[in-house]
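Just one protein chain is left out here, and the rest sit where they should.
Chains: A and B, in written order; residue numbering restarts at 1 for each.
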Amino acid sequence: MVEKQFSKDNWVIQWVQSILMITIFITIFGAAISSRLFSVIKFESIIHEFDPWFNFRATKYLVENNFKDFLNWFDDRTWYPLGRVTGGTLYPGLMTTSAAIWHLFRKIGLPIDIRNICVLFAPGFAGFTAWATYEFTKEIKDSRAGLFAAAFMAIVPGYISRSVAGAYDNEAIAITLLMVTFMFWIKAAKTGSILYSALTAVFYFYMVSAWGGYVFITNLIPLHIFILILMGRYNNRLYSAYTTWYAIGTLASMQIPFVGFLPIRSNDHMAALGVFGLIQIVAFGNFVKSQVSSNKFRAIMIVSMIIILSVGVIGLFTLTYFGFIAPWTGRFYSLWDTNYAKIHIPIIASVSEHQPVAWPAFFFDTHFLIWLFPAGVFLLFLDLKDEHVFVIAYAVLCSYFTGVMIRLMLTLTPIICVCAAVALSKIFDIYLNFSDDSIRDKTTGQLKLGTIATHFIVSGTFIFYLFLFVLHCTWVTRNAYSSPSVVLPSTTRSGEPALIDDFREAYYWLRMNTDEDAKVAAWWDYGYQIGGMADRTTLVDNNTWNNTHIAIVGKALASPEEKSYKLLKEHDVDYVLVVFGGLLGFSGDDLNKFLWMIRIAEGIWPDEVSEHSFYNDNNDYRVDSTASKAMRESVMYKMSFQGFTDIMGHGTGQDKVRGQTLQEGDVLPLDYFEEAFTSENWLVRLYKLKDLDAEGRDLHEASEFERANTKALKRKASKKPDLDLRI
Amino acid sequence: MAKKEVQVNKKEKTTEKAVEVPEAVEESKPVVSQKPINSSISKDFSEAWGLSMKSYFEQVSEDKRIMLIDIFCLFLVIFAALQCVFMILIRSTFPFNAFLSSFILCVGQFVLLISLRLQLTEPFPHISKSRAFGEFIFASLVLHFISLHFIN
């Protein structure tokens, strides 16, 4: 009766609801984008860090040439002298998307610089991620939880960390695609609709084209199905959803050159294939089951299951053994055996992103969501629907992976948001419920004042935490995740903010003052930046596809000069670039990474480079007078500290990063290299390889002779080159 | 080893019905003597096979569309098998992508057909038969498009 009365009002309420909804979404979009613009406001519209520089360079190539050229791009300006088949070894999704956006804008008469599209790419897609999270959570609980999840997703620092303006990286688009794929998958699994399933496959394909982390989807969806089958929850909807996704998704994923035939060859993908086979059998069994009595069916089922499973497992092992299927990739394997990477692939272990996570990082990245996260999982368990199984499997798996590798925090963040939103909206469902049923006595109809007060207190505290969450997110984003790491923030002595722009200064110098074909040897971290900003050929870069080549650079930097010179000459190197933070106190410099360089080189040449010899007698890694002999003779040490004791004027130099003091005689002179350029704060130092001596002498002898001659003369007042010269 | 697995599987099967537990445990005991179980299984199996074949033919004769789908499925299976045999006979996988794409196309079309068939016999909630057919067409188109692209 009451419903009929309000049917007209209902219509109004629906309208108001949808308008509210749209407003909320616009706000979420706005929040998502604006919180990511801190870096542009604080610094400038610039591409960040290392990998984005390569992506940017590739995008420029794509915009300048056509798509076909891009896929066949052979880059001879990196990995000298090997070169890199760039088109076949990258995930093209990101570049293609931004190029498409660029073309689109140009078509509608808005020509925007490709750099700006690249810079603003991640914030834009963050908005879509929030929307996908909303849809996802709506399927898990309801639209109230969905809105919470979307709002969390929009501003949670764990996701912002990889998607601020300028972070033009694969992850920027991959998380969006991850959530969209999962959203369609949940819809498909719930309804059994072939359409949703096909869309899952299409977005899965997009994801494959954008990020190597697609393997996570490849394994999570089969796992979901597998658990459901084990729980005895198979139904025909699951069949149509899974098989459609697998057939289309597998075929589609093989279109990406970098992936190629992996989906049928590598063990990472075999679980999906196995579940595909399994679900066929289960579907058939289900059909038989509907025809015969359950007791008989059980006997048949068990026998056939065992036979099939054992045949499958044995088959997998034989195929792997004979090499038809590639075993698990190193990165994947290092997730299970946590010591694997340290022993077998130091290059993976050396990256700080691959380190295990200490607990503060979780709080830092998600604030109060991490408190709600376990409770959310628990509450989902209490009414365990099919789609909840997916969320739980995701949460459990991903929390383990994140514990092992900090970079996977990014994939854990969405599910934290979803679970926390579920928990929070369940609390608000109860304690923000001021309808008559809950606050009026059923028999007398009186208001229950105690209950009302309780509801106010409980929901009030949680709204307070929400408020704190927003403050926390803004604070973290502003302070931690908005630095481009190309330009470093600092303060002057008088306390005014200042920027340290040494990297760009040095790259610009390289670009302007060196031969266009000059080869620059630097540790791989700076490879993409040198390629992107200085446009010079590098030996190694952040695409660490060839361990040996990286070890060569490591060896060259760790060896004594003569050996290093020979090695570098063999590779046609003209300049060596080292990053030195001792003067400024920049802790991410090469000397701090030096041990990894040594380890990687030692992995290939254990006889020539030994980590042990770089520790002094007390087993310490020192750079001052107590440094070991190998340390002091190494090119890295000499290049970093060359002239360092002179600048302070009193013959000693204070290394601010390592907190050690160098004496005048500690740093031996360089014989085979000469200083070409040192940036303003000494952050980047460039050395040129000397040419062979004109008189045919050994370079060491020649320099000795020179030094003997000039001893009487005064040393140059400053070793720093005159900056004005290069204009 | 196998015996243990039997027990484990049984327990999993009876997850929902805790009442059946003692029964399951008792049943696992005679497994020790292998022969009677084997013979009873084969008997059960043939019986079940006969029953399902019978009901299947009934179902097919009722609805001509389902028969059509089944014939198409059978054709796809034969076609995929033929391709495999051909590949083994010529002992080379040279245009591997062409082989793969047509093979997966067969498999994909097969599972799509089965999905459609499942929906025609027992429609899923909220999805009508005609919508199911439309979705089927859409997915098939996507599949064929990718497959064509892969063949080159």
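Assume contacts are C-beta pairs under 8 Å (C-beta built on N, C-alpha and C of every residue); 3 or more make two chains touch, one makes a residue touch a chain.
Following the convention adopted for this analysis, contacts and distances are computed from a predicted model.
For the chain of the complex excluded from view, the name given in UniProt is "Thioredoxin domain-containing protein" [choices: "U6 snRNA-associated Sm-like protein LSm1", "LSM2-LSM8 complex subunit LSM8", "Thioredoxin domain-containing protein" or "Large ribosomal subunit protein mL50"].
Checked against the full complex, the one of A:446, A:491 or A:619 touching the unshown chain is A:619. Of the listed positions A:373, A:390 or A:503, the one in contact with the omitted chain in the full complex is A:373. Which of A:78, A:97, A:244 or A:628 touches the hidden chain is settled by the complete complex: it is A:628.
In the complete assembly, the contact with the undisplayed chain comes from A:457, out of A:457, A:498, A:512 or A:692. The chain not displayed touches chain A at residues 338-339, 343, 355-364, 368, 370-375, 377-379, 381-382, 384, 392, 395-396, 399-400, 402-404, 423, 426-427, 430-431, 448, 450-451, 453-454, 457-458, 461-462, 465, 468, 471-472, 475, 612-613, 615-619, 628.
Quick note on the criterion: only the chains that are shown with their structure count from here on.
Taking the mean of the C-alpha atoms as each chain's centre, chain A and chain B sit 40 Å apart. The part of chain B that touches chain A in the complex is made up of residues 2, 5-6, 9-10, 12-13, 15-16, 37, 40-41, 44-45, 47-48, 51-52, 55, 96-97, 100-101, 104-105, 107-108, 111-112, 114-116, 118-119, 122, 124-127, 132, 134-136, 138-139, 142-143, 146-147, 149-150.
By the touch rule above, chain A contacts chain B in their complex via residues 191-195, 197-198, 201-202, 205, 230-232, 236-237, 239-240, 243-244, 246-248, 250-252, 254-255, 261, 264, 280, 283, 287-288, 291-292, 296-303, 305-306.
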